[in-house]
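Quick notes on the structure that follows.
Note that this complex is displayed minus one protein chain, with the remaining chains in position.
Chain naming follows the written order as A, B and C, and within any one chain the residues start at number 1.
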Amino acid sequence: MGPLIPQGIIPMGWDFVIALLIGIAFGFVLEASGFSSSRNITGVFYGYNFVVLRVFFTAVVVAMIGLQYFDYFGWIDLNQIYVLPTYLSPMIVGAIIMGVGFILGGFCPGTSYTAIAIGKIDAMVFTGGLFLGIFLFSEFFPFFEQFYYSGNMGNITIGEFFGISNTLFTLIFVVIAVVAFYVTWRIELRVRKNMTQYKF
Amino acid sequence: MNKNYIILMGILILLAAGLLVLPLKNNSKQLDPEKLMWDIVQPTRYVSTDEVAKMIIERDPLLVLVDVRPTEDFQAFSLPTAFSFPVDSLATDDAIPALTFDKRNLVLYSNDDLKSDQAWIIAKRLGLKNIYVLKGGLNRWIQTIIQPEAPAESASEAEFNLYAFRQGASQYFTGGSISIEQGPQAEVNVSRKKKAKAAEGGC
Amino acid sequence: MNQEIDIQDRPKYINPYFGGVLLGLVLLLTFYITGRGLGASGAVKSAVVTTVDQVAPEHAGQNTYMKNFISDDHSPMYNWLVFESFGIFIGGLLSGALFGRIKKLRIEKSPKITNKTRLFAAGIGGILFGIGSQFGRGCSSGAALSGTASSSFGGLLVMLLMFGTGYVVAYFFRKLWI
Partner (left out) sequence: MHVHELNPKKTMVTMIIFVVVIIIGLVTLSKPRLNYAITPEETVMLVGSEEGFVYPYELEDILNKTIDTIVLVDIRNTFQFGRGHIPGAENISSVELISKENIKRLEDLKNAGQVVLLYANNLVEANGPYMLLRQIGFDNVKVLMGGYSYYKIWKDKLADSYSDDSYFMGTADYDFAEVAKSNSVATNGNSNSETKAAIVVDRKKKGKAAEGGC
């Protein structure tokens, strides 16, 4: 029966109301998990706070498992789910640029909105930077238009890429996540011993 | 470490492993055989030649005529606006997208009921909706629309009205509107819907 | 630092795994209702396109990238992601109010750097993120989180490379944070 809106079960007019409600839930969870603090977020790179990894991996794992069960039960049609298309080389470049931006800015777009909500000036500057960055990208788009569309692999799934079933990949991913949870917990304990407290 | 964490992680791994042991699911969107049988025994899939003639004359935008006869037959003669889709094409992967029209009514026809009925059953099984069969096919089309038989004098007024309509339709399909009659293939300008488009996302 | 006061003062965040499960369920619900995942940078893109379209409509129409997002019948701001991002902001407000984290405007940084440095880094980071998110077809929520959850290979790729790069360059920017 799902997804509800593409199937026409919920009329299109509700689209934006639902977007707002989902956004509120998303923002609430982000803020409540501590993503409104850039020092909290970047802790994942220095080993003193792995909250990003924990929240992120748990969320991916829960959603991944849920989607596949729901598909199995016939509650949701995976064929109608938007699978992000893969453009190999632009995505590699983009991810690397984002990685550097992540370390410098200490936010990602979603978390910066919640940080603005609780009054962080750095988050406002970050969002301003985002605006400028996308503007620059559009302005200079003709120079790398060809690159932008290169390496198109279509809506390929992880399972298709590695030649395994998506369910098997889910299991592998869960195991990796659990191992990561354990390892980062040990690391965090060790790093925090040698660290001074920091203000938020 | 809190033992609840161990339980949590255990649950996650179990859930993921559970996905693997689930029996293979019939992943297709094919119609359940029981429902298909239910549809088969209903006569509701048939539309009469008169209805179709009326729809063609009124240029009903919801009508999509599908000729399931072999291509040669289609080229020799076809109903106005029809497009050719031989029964064999149902075996290809393109069948579903090619026959998916948003909220429009597909009417299959062949020489009589048999081939169109068979195509209907397969299309229905493939999960297509809003498909119908032209009752009596082209044979009845000729009998009723192109060469209508005058009712007996004792016939009811309704029958005479029908006959009058058929005579008009006959005129329309043979003499009155050669432009339509002669260029059906050229007019196959059916706006086809692409495969159910996945919702677009983006960040 | 007085340990006692520190415990009183410090913000209480929810258990990260709890946050993760909730976020996963929100994401699942989003997929269930809308058929697509969450996103955030798309709203800024809409804002950029709208601004350029307002200031210099001809220029926006000529730009090969921006014209993809301009349509005649409605403003680019009339977009799912814009509403969703506004929701993220409200959600942040709600949570901040609930846990008492909404305070006067402030800058969060390592004590080793000045406010200026922090803001400069945040701005550069934002610019880089903006550019990167366009190449990557989404940011951390759109590509990495939703993409990976829907088993998209691109999503996994962006997630791994983004965090991987973070680790590689983290050493050079350590002063910003610790």
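Here is the rule we use: a residue touches a chain if its C-beta (ideal position, glycine included) is under 8 Å from a C-beta of that chain, and two chains touch if they have at least 3 such contacts.
Just so it is clear, the structure is predicted and the values come from calculations on it, not from any experiment.
Chemist: The complex has one chain that is not drawn here; which of the drawn chains does it touch?
Modeler: Taking every chain of the complex into account, the missing one touches A, B, C.
Chemist: So which of B:Ala17, B:Ile122 or B:Leu162 would be touching the chain we can't see?
Modeler: Of these options, the touching residue for the absent chain is B:Ile122.
Chemist: Could you tell which one of B:Asp32, B:Asp94 or B:Glu159 touches the chain left off the display?
Modeler: Residue touching the absent chain, from the options given: B:Asp32.
Chemist: Determine and list the chain A residues touching the chain excluded from the picture.
Modeler: Touch with the absent chain occurs at residues 33-34, 37, 39-40, 43, 48-49, 51, 62, 66, 69-70, 72-75, 192, 195, 197-198, 200.
Chemist: Which positions on chain B touch the chain that was left off?
Modeler: These residues touch the chain not displayed: 2, 4-5, 7-8, 11, 15, 26, 30, 32-34, 36-37, 40-41, 73, 76-77, 87-88, 90-91, 110-115, 117-119, 121-122, 125-126, 138-139, 142-143, 146-150, 167, 170-171, 173-175, 181.
Chemist: In the complete complex, the non-displayed chain touches which residues of chain C?
Modeler: Interface residues of chain C facing the absent chain: 6-7, 10-18, 21-22, 25.
Just so we're on the same page, only the chains that are shown with their structure count from here on.
Chemist: As a quick test, compute the distance in whole Å between the mean CA positions of chain B and chain C.
Modeler: 47
Chemist: With chain centres taken as the means of their Cα atoms, state the distance from chain A to chain C in Å.
Modeler: Between these chains, centre-to-centre, one finds 8 Å.
Chemist: Using mean C-alpha positions as chain centres, tell me how far chain A is from chain B in Å, no decimals.
Modeler: 43
Chemist: Of all the residues in chain A, which ones touch at least 2 other chains?
Modeler: Residues 3, 5-6, 61-62, 80-84, 109, 155, 170.
Chemist: Mark out which residues of chain B touch at least two other chains, giving numbers and ranges.
Modeler: As it turns out, chain B has residues touching two or more other chains at 198-201, 203.
Chemist: Residues of chain A touching chain B in their complex?
Modeler: It is residues 3, 5-6, 61-62, 65, 68-69, 72, 77, 79-84, 109, 155, 167-168, 170-171, 173-175, 177-178, 181, 185 of chain A that touch chain B.
Chemist: Within the complex, which stretch of chain C touches chain A?
Modeler: 1, 6, 10-11, 13-14, 16-17, 19-38, 40-41, 43-45, 47-49, 51-52, 63-66, 80-81, 83-96, 98-99, 101-111, 118-119, 121-170, 173-174, 176-178
Chemist: Please name which positions on chain B make contact with chain A in the complex.
Modeler: Interface residues on the chain B side: 1, 9, 12-13, 15-17, 19-20, 22, 25, 29, 196-201, 203.
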